[in-house]
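The complex appears here minus one protein chain, its other protein chains still in place.
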Amino acid sequence: MNLTYIDAIREAQAHALRDDPRVFIYGQDIGAFGGAFKATKNLAKEFPGRVLDSPISEDAMVGLAVGAAIEGMRPIIEMQFADFSTVGFNQIVNQAATLFWRTNVPCPITVRLPFGGTSGGGPFHSQCIETIYAHYPGLIVLTPATVEDAYSMLLEAVALDDPVIFCEHKFLYRHLKAEKLPSEALPIGKARIAREGRDLTIVTYSAMVHEALEAATELAPEGWEIEIVDLRSVKPLDTDTVMASVARTGKLLCVGEAWPWGGVTAEIIARVASEGYGLLDAPPQRLNAKDTPVPYHPNLWTAHRPTARAVAAAARKLLRT
Amino acid sequence: MNLTYIDAIREAQAHALRDDPRVFIYGQDIGAFGGAFKATKNLAKEFPGRVLDSPISEDAMVGLAVGAAIEGMRPIIEMQFADFSTVGFNQIVNQAATLFWRTNVPCPITVRLPFGGTSGGGPFHSQCIETIYAHYPGLIVLTPATVEDAYSMLLEAVALDDPVIFCEHKFLYRHLKAEKLPSEALPIGKARIAREGRDLTIVTYSAMVHEALEAATELAPEGWEIEIVDLRSVKPLDTDTVMASVARTGKLLCVGEAWPWGGVTAEIIARVASEGYGLLDAPPQRLNAKDTPVPYHPNLWTAHRPTARAVAAAARKLLRT
Amino acid sequence: MLQTVSDPKPATDSTSTRELQLSAFRFMLLARLLDDKFAALYRAGKIHGGVFLARGQEALSASIGVSLKKTDVFAPLIRDTAGRLAFGEPVLDAVRTYLGSPLGPMRGRDGNVHRGRPQEGYLPMISHLGAMISVVNGVLFARRLKKISGTVGAACIGDGATSTGAFHEALNQAAVEKLPLVLIVADNQYAYSTPTSFQFACENLADKAIGYGVESYSVDGTDLSVCLKVVGDAVAKARAGDGPQLIVAKLLRLCGHGEHDDASYVDPQLKSSPLGRDCLKVAEEFLLRQNWTDAATIAEWRGKFAREIEEAVGQVQREPAPDPFAENWLAISSEHLSETHTNHE
Partner (left out) sequence: MLQTVSDPKPATDSTSTRELQLSAFRFMLLARLLDDKFAALYRAGKIHGGVFLARGQEALSASIGVSLKKTDVFAPLIRDTAGRLAFGEPVLDAVRTYLGSPLGPMRGRDGNVHRGRPQEGYLPMISHLGAMISVVNGVLFARRLKKISGTVGAACIGDGATSTGAFHEALNQAAVEKLPLVLIVADNQYAYSTPTSFQFACENLADKAIGYGVESYSVDGTDLSVCLKVVGDAVAKARAGDGPQLIVAKLLRLCGHGEHDDASYVDPQLKSSPLGRDCLKVAEEFLLRQNWTDAATIAEWRGKFAREIEEAVGQVQREPAPDPFAENWLAISSEHLSETHTNHE
């Protein structure tokens, strides 16, 4: 087998539909058509009446999912692009995210957000908006970086009793390949050491894990051993694994594809600075996208997001302090 | 004169309407009624045809403002509560915030968000959501803490060529008083030293400035001199003033009423840790609201948000490290 | 598609009609007294935050509550004290929520009209207008997937909330899915201070139904008899599988938006028009005229309800307030995934 990240997402959904009669999927063009990215290919046929096309109504899509969750179902909502979840934002952050705390009734919905930049995606088909969801209490925000994690984390997301924002990176959809689907996996909430090293810790997630890995490979011949922590989940954040890595390396670089103000990289640095201050032997650094909308032209886009080269440069600078 | 914070907001709007024919105000119940908080009291009468009631359509309210701005006007949009801006979110972050970068045409709109907790406000009339706006490129996010700033910053906001999210704290509306309106003021983008001290820097904004001031007063008899930086603007952030203060005190506590994940306090600590690492002689600390919706009952609410007592306790702990 | 019912039909004498009206009336009365009590508590400074009353809307709201079965779904809005009680909400739930008791369904975490018991089909509103309708759709959709038939979902909304995108998306969604949704619009002439002329430009909000392909009804919201009939019919049609039903009731809010609001903006002409009639009085007079009850019985109910309310308030006031130290400050149910990391104390 040669499985892609998007295959993994399809398979996880097939698995969930097969094993749990409470699961259904609702979203635009996901039925007979199989979804804009084919994440639900053939699922409508395999699971009649459980993979359903919605009108272009993101607010009502999420509202419906919350109602179905109250009734004991486990809906998966596919947003066509993460960027369009902004019009379903209110139902996510104020309806789904508050239900359990207000009423003690859990809200097991999974909102799938095809997110992140691709060449030519432009300002409205590229956004990384995990931060706006992670900031609100009541949501779990996942950012798998590998085919295996796309599969196992989506399965676990559907099984969780809480609303999950599942950020699946479009750039990885067909880019990554794996031999087979995992039969066991790290649980949600645990970060993964994607590469071991002793000189510097790069904490990152989603597509940037691969830029970081490439940067580490680039730095290896220079004698630097870079440790890479793949967060997997940005809320909750596995502070322990980050801290342990920083304890080993003494140096921290946080890399994110999202905009620079606030967000995952700021949160990680704030935690390490507050609680692991003594572990650092150089100021922790961040590398994010630029603070503008995501540009359309590839020349601009590759300058806007951190690339392996930019990560390597930032790492080099930090290693020399 | 005895002017409240809400008076200042009303006066700034009157001033802007008077001086600039391009200004108009649009929002729910703001016309004859004068607004839910009376921020536009009598303005519809004083400025006929320029203070206009809108339907309950936050998305369309902001969209209309953007169109009017393109046409050279300077609309002020009043959201009835900040919490309801989530249904106008898309127009703010994807329409208004991207216009200039995409087209080179500026988007001078001001969106007024009555925000922040009050006793009995509950989960949907209390939120501090400056972070979700500051995270997106293209917006200026202001958080005045004083009557004077409410006035001068709103005036400046309306005069700016960019979209401004004006976070006015409901708790301060009638709580704060001033003798007169300022004739000059710090410009937007500059933080203010609200109290000088040499032992510890508290960086905060909006209503929390007053909790911090009270905490400083509480700590004074114990011999501690606390410096308080009122950010005034959370985007842009005046990193220089923060850094200069930390250079003096060596200790940093960031206090925010918003939820703990990401946001202003994380961003400040990340900046100071990255760029002012050597200035710190203790790990920087944060104090935020708890990571749950804002509770209704006052007992819970006062435990949910940082209070003067909690700030003093956090400061004391940090001072002893 | 539009059926206008605004003149009271000669009441049929069947006991069921009579019993239904009497039952609805009792809930109206109970609701009014409960609202009066909340107003008094508000004035006495005993309530945190706002108080939102339903005066003038009891006939419509009670009609909804009594038309639903316990297994149905109900998403009331601000002005549904009567409908909530009729759907089965104990007075104690209402009082506990307003006073923030940890023993109430919202445990002091949410308050006033934001209350419900989702697991019993009684959905607690969030404040964002229009947002509950698609949630009702979701419950109905789930029941269909689970092959449970015969459920109706009722959602209430005001004239102002028809301007929200959420209203539109949800009503359209229900129409496309042909869900058994009964959407009741209380057109009480104002959204807070804003008259309907700033809210919509069609003649009657019921005109909207055709654009969604759903059935609609226009009803005089001051008249319990016709409200009962129309709501009952719509609920029956939805239950029979005829898809969403839109009911638009005209009436006047006989109070401020909240108790902080003196409603001085309300047009005096409206107050003295038929819309300004107090539905509770109208219903009482009707019942007396029909000889379905007598003044003494009503007085007895009133006394009984007043005592019930006083007792509930007394009891709740003796209950402990929420204790922040005992509180479980977790926004998610998966405790193992809660951020162990707390940066707030």
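Residue numbering begins at 1 within each chain, and the chains themselves are lettered A, B and C in the order written.
Assume a residue touches a chain if its C-beta (ideal position, glycine included) is under 8 Å from a C-beta of that chain, and two chains touch if they have at least 3 such contacts.
Please read all numbers here as calculations on a predicted model, not as lab measurements.
Peer 1: Which displayed chains does the hidden chain touch?
Peer 2: A, B, C
Peer 1: If the hidden chain were put back, which of B:Gln13, B:Gln28, B:Gln80 or B:Gln95 would touch it?
Peer 2: Of these options, the touching residue for the absent chain is B:Gln95.
Peer 1: Among B:Arg50, B:His175 or B:Arg316, single out the residue that touches the unshown chain.
Peer 2: B:Arg50
Peer 1: Which listed residue, A:Gln13, A:Ser57, A:Ser152 or A:Ser245, touches the chain dropped from view?
Peer 2: Among A:Gln13, A:Ser57, A:Ser152 or A:Ser245, only A:Ser57 touches the chain that is not shown.
Peer 1: Looking at B:Ala32, B:Leu160 or B:Ile193, which residue reaches the missing chain?
Peer 2: B:Leu160
Peer 1: May I ask you to list the residues on subunit C that touch the chain which is not drawn?
Peer 2: Touching the missing chain: residues 163-169, 172-173, 175-176, 178, 197-203, 207-214, 243.
Peer 1: When the complex is taken as a whole, what residues of subunit A touch the one chain not shown?
Peer 2: Interface with the chain not displayed, on the subunit A side: 28-29, 32-33, 36, 53-57, 59, 81, 83-84, 86-87, 118-125, 260-261, 265, 285-293, 295-300, 302-304, 306, 310, 313-314.
Peer 1: Would you write out the residues of subunit B that touch the absent chain, in ascending order?
Peer 2: Interface residues of subunit B facing the absent chain: 24, 49-50, 54-55, 57-73, 75, 87, 90-91, 94-95, 97-106, 137-140, 160-162, 188-189, 235-237, 239, 270-271, 274-275.
Everything that follows uses one rule, which is that only the chains that are shown with their structure count from here on.
Peer 1: So which chains count as neighbours of both subunit A and subunit B?
Peer 2: Under the touch definition, subunit A and subunit B have C as mutual neighbours.
Peer 1: Between subunit B and subunit C, what is the separation of their C-alpha centroids in Å?
Peer 2: Inter-chain centre distance comes to 36 Å.
Peer 1: I'd like to verify one number: the distance from the centre of subunit A to the centre of subunit C, where each centre is the average of its C-alpha atoms, in whole angstrom.
Peer 2: Roughly 40 Å separates the two chain centres.
Peer 1: Which residue numbers or ranges of subunit B touch two or more of the other chains?
Peer 2: In subunit B, the residues touching two or more other chains are 59, 83, 86-87, 123-124, 261, 265, 285-286, 290-293.
Peer 1: Touching at least two other chains at once: which residues of subunit C meet that condition?
Peer 2: Touching at least two other chains: 106, 109-110, 114, 126-128, 165-166, 330-331, 339, 343.
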